[in-house]
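Yeah, one chain of the complex is gone here, protein chain that is, but the others are all in their spots.
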Amino acid sequence: MNTTAPPASALNHRAPAAALRRMAFAAALCGLVVVPWISGYATQRLMVEVFCVATIALAWNLLAGYAGLVVVGHQMFVGVGAYALFSLSNTFNLNPWLALPLAAVTSAIFAALSALPLLRLSGPYLAVATWVLAEVLRIGALNSPWLGAGGGLPLEAIREFDRAARNAGTYWASLAVFAGSLLAASMMLRGRLGLALMSVRDSEPAAAAAGVHVLRAKFLLWLAAGVMTGLAGSVSYMSTLQVTPDASFGMNWTAVALFITILGGIGTLEGPLLGTLLYFVLRELFAGYGTWYFIGLGALAMFVMLVAPGGMWSLFNRRGFLDVFGIRRRMDTHP
Amino acid sequence: MLCATRLSASYGLFQALFNVSLTVAPGETVALIGSNGAGKTTLLRSLAGALPTAWMSISLDGQSIGGSSEREQLRRGIALVPEGRRLFASLTVHENLLLAEHNGRPGNWSVMRVISELPTLANLLERPSTALSGGQQQIVAIARALVANPDYLLCDEVSLGLSPLAVDDVYALLAKVRRNGTAIVLVEQNVRRALAESDRYYCLRKGQLVLDGVSARADRHAIAQAYFGV
Partner (left out) sequence: MISIVETLMSGVMLGALYALFGLGLSLSLGVMRMINIAHGDLIVLGAYLAVLVTGRTGWSALASLLIVMPLMFAVGWLMQSLMLNRVVGRDAMASLLLTFGLSIVLQNLLQEIFTANTRSLEAGDLALMSFQIGSLSIGVLPLATAAATVAVYALTGALVARTHWGRQVRAVADDPGAARLVGVNDRRLFAAMTGLVLAAISLAAVLYGIRTPFSPSAGPERLLFAFEAVVLGGLGSLWGTFFGGLILGLAQVLGQQINTGLGAFFGHLVFLVVLIARPQGLFGNGSKP
């Protein structure tokens, strides 16, 4: 469903709803922060995974759903972020948590550089080029002794921390990355960038003719998505303590993002979150069935796309009434 | 007799037609007039099967045919010359016509007959269809619908963007079509031309039928009021 922005007075930011929303998020955040004190390591590691995957899915959705940039090589950001963290921390003997912002900067630089050639490409050209670039990075890392080649790199500096601190620290880092990404995404989309992107999504030529700086909007989004994904990759591998080329630059990251999009729908912020939840529920319940679990996932994906192409979230959200993040805009359709 | 009975149509959440009813008798020419956005194109596309419609909202000779596809409507003798011509750029003029003839009904209008009736077309046959002037493209677009041998030819804005001479050529072709006994539904922005070329007219405004009548006896003042809603 495409909407345009009505006069500011009609915007969906009614004060009570916005305040309620903020309180709800604050409460959720408080609840999540205390997790390391009330649960075991296994739960924490699972939650780290959930937060990282959710962030990556969110970032992928931002690109595909709001800027029309379908990326099949999304793993390139993951690997860059992870390797940046590990190599920076190892080389300069840095506390990994202090190295995180540096890894973010590296991801930003990579995103900015990759945007230059890639954003000139359209549609399938872009999709395939990102995949090829991810492969180039993977094979490059595989053949680079200074990056550990096939065995990858360990995160040496983390050994100074005991297990409890390590797990809690990684957990809080993942929570920060996730919450921060969500906040950044909703703020971006609620503002002028969001308007610009929605107009581009509706009709790029018309948006350009109306004065929207299309390339700049896409670039900003690309940068944001790259940093989000890079950070999520850094934290994710901080949790596993070892980064390897095949895992960090593997297709699996894009595959999971695709699958979450199928479950949660595209073009919303709630979608990837719901999709992530559903994905992990399914995984925890059925992954023990091996190949049949994957066949089931694939069949579910096909079924959803045939029956509810807006993703499963669209089944609950027929007319777009549920707008958890307050970024939807309404058009008055009565004549 | 082609009838629309309380026909409504929407694009997603946006309703473009509200309970429009009209009739087209065999062989007659009916004009659809109205300002931009009035729903004229939507109406033609609904009749042609390009938009989903309720089963009973369109009937042909008493049979309900709403909800049919473009192919089915073509088989029944309803063909649309779409707004903007929409010739196939990867095909030559000849190929555009052959394609439509092959998928259409047999009848008087064959590609050969069209070429013989329109000598200027003969020289353009092997050109890519979009390498023609606007007027020539319009002739080809009408010919393309014609070779399917429809009983009802729906023409959407055939004079749009054409020079006066080209418009005359287009209407000369339509006169030939009319002489052959085919009914025509004409969407035309130029009200004077629309009334001159038709037997009856319907005026739409904001998706609703606001006026209809016999073209020869049309009251300009009443039409202006209906057209603009003053």
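Each chain gets a letter, A and B, in the order it is written, and its residues are counted from 1.
Note that in this section a contact is a pair of C-beta atoms (placed from the backbone, for glycine too) under 8 Å apart; a residue touches a chain by one contact, two chains touch by 3 or more.
Keep in mind that what you see is a predicted model, and the values were worked out from it rather than measured.
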Shown chains touched by the chain that is not drawn here: A, B
Residue of B:39, B:66, B:82 or B:135 in touch with the missing chain, whole complex considered: B:82
Which residue of B:48, B:140 or B:184 touches the chain not shown here: B:48
Contacting the left-out chain in the complete assembly, out of B:30, B:60 or B:74: B:74
Touching the absent chain when the full complex is considered, from B:91, B:125 or B:210: B:91
Chain A, residues in touch with the chain not shown (by the definition above): 64, 70, 117, 120-125, 127-129, 131-133, 135-136, 139-140, 143, 251, 255, 258-259, 261-262, 266, 291-292, 294-295, 297-306, 309
Hidden partner interface residues of chain B, rising order: 48, 50, 69-71, 74-75, 79-80, 82, 86-91, 95, 98-100, 102-104, 144-145, 148
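Basically, only the chains that are shown with their structure count from here on.
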Separation of chain A from chain B, taking each centre as the mean of its C-alpha atoms, in whole Å: 50
